[in-house]
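All protein chains but one are shown in place.
So, chain A:
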Amino acid sequence: MAALAAVRRCRVLLHGAVKSSFRGSPSQPRSYSAGRLSVQERIERKRQAALVGGGQKRIDAQHGRGKLTARERVALLLDPDSFVEYDAFVEHRCSDFGMEADHNKFPGDSVVTGQGRINGRLVYVFSQDFTVFGGSLSGAHAQKICKIMDQAMLVGAPVIGLNDSGGARIQEGVESLAGYADIFLRNVMASGVVPQISLIMGPCAGGAVYSPALTDFTFMVKDTSYLFITGPDVVKSVTNEDVTQEELGGAKTHTAVSGVAHKAFENDIDALLNLREFFNFLPLSNKDPSPVTECHDPSDRLVPGLDTLVPLESTKAYDMLDVIHSIVDERDFFEIMPNYAKNIVVGFARMNGRTVGIVGNQPKVASGESKAPIRYQHLISKLYYCCLDINSSVKGARFVRFCDAFNVPIITFVDVPGFLPGTAQEYGGIIRHGAKLLYAFAEATVPKITIITRKAYGGAYDVMSSKHLRGDVNYAWPSAEVAVMGAKGAVQIIFRGKNNQADAEAEYVEKFANPFPAAVRGFVDDIVVPSTTRRRICRDLEVLATKKQTNPWKKHANVPL
């Protein structure tokens, strides 16, 4: 009964898809000669075959795994009736191992490609079809993807990849590998030209993982998607580790431990609907300004709660997300990597309708915490709240560079006591990784607005979009403390061996634990009442909308990788 219903539903869907792919072409049979009619029939038959991919049995199996088909996914992702398909007639060209047989040919092969609209805006999409040879990548499959990527770059529109593939088409050998490389090259060429988004909706293993890794954002579906270089069996044979697919490369691993994926969603539908929402934040290309949508939230709204948010004791925590939610339009914040390096918060929001990128230190979270499995978390010192560490620097840097590449203004909320000390960090290369964030902020030419909410100590002060790195507007809240280090440490150095440490500390606090030293030098442009922050930022963004700044000519810069 249920299966029957599924079939019926499927037909309804397919019918819709047929209609859209016929758009602009004659849909009524005409009185052609007998020979041509048979071509017409063949077209019809091929098209129908393309629509059912690997056939009903495999579609049912796909559904049984809790996954949607490639076409169902495209239909959910795009506006109704907006999908225009390319290459539905492309077939693979392999003639070995019996692949040349008719029953091994599927029109369109194992990927659905084309363009369509999300909320009316153009996007190119490929959706790998697991029902055809497990979504494996043939030369033809790669060629289809390359075609839409090339066109996306020509017209300036983002590319979304819905990945669900068992890997290389082994029967094709090197042709399949060549296909991967063709895609990788295009990923690299398109990087910084049009936004590229990957949504992993099934397996993605071996060389295939590098395409998502090269794109700007990688999202995953919980429980049904995996990303790894080698699967659990190979891992067992090489390193003798026992690990499940989920532990090795599931959504939890990549969003919380490895930082490979930027966010995970509950299921296919949840992921696709969220992707639509996410897409609305993005400019279509590097030639487009940051998009501005209709906004109902007054740009001059005061946020009274901010005046009391920062606790009076400077060691006490608060939630930077409270600051962000209350300042941005309609409390709508799309957080990127919410479960990785939680001591820094990054994500997209809007100010008076215009997309902005938000970067903020998170005083609520101890540095280094998110990387450890839950059972080791109690070992981590809670002394170093919201310090910059390796992971947060890399997370922040990549996000800042995306914003800069695509004209998205950056708003930075600073509360940072410094970089995280320790051998683990030094041996891990905090110098090299911390430099990435510094580099990213320094090279960025988009409008940059910085708000120091509390601490801005030491080198971390310089890094966090300071005035010295061409910050356009830098504000301090009255609770701001801009200094080389905290009072205790500073006094121990300045007054080494002297007795009146307490007095010295008080003097230091009086002198430096406030916004004045920075304000009198013009390193912050103003000390603002926290409740007026939204109003100030919205006004500044209007002014900075026409900002033009270029870096010196170079072949490309050499970011410390």
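Just so we're on the same page, a residue touches a chain if its C-beta (ideal position, glycine included) is under 8 Å from a C-beta of that chain, and two chains touch if they have at least 3 such contacts; residues count from 1.
One rule holds for everything that comes next: contacts and distances are computed from a predicted model.
The UniProt record for the undisplayed chain lists the protein name "Propionyl-CoA carboxylase alpha chain, mitochondrial", from the options "Propionyl-CoA carboxylase alpha chain, mitochondrial", "AP-5 complex subunit zeta-1", "Serine/threonine-protein phosphatase 2A 55 kDa regulatory subunit B" or "Dynein light chain roadblock-type 2".
From the options A:Gln56, A:Asn274 or A:Gln492, the residue with contact to the chain not on display is A:Asn274. Summary of contacts with the chain left out: across A:Gly207, A:Gly231, A:Gly353 or A:Gly459, the touching residue is A:Gly353.
When you scan A:Glu41, A:Glu100, A:Glu266 or A:Asp503 for touch with the missing chain, the hit is A:Glu266. Contact with the omitted chain, checked across A:Lys67, A:Lys342, A:Lys436 or A:Arg534, is made by A:Lys67.
Within chain A, the residues in touch with the undisplayed chain are 2, 6, 9, 12-13, 63, 65-68, 72, 75-76, 80, 119-121, 223-224, 266-270, 273-274, 276-278, 280, 291-298, 303-309, 312, 322, 325-326, 329-330, 353, 374-375, 377-378.
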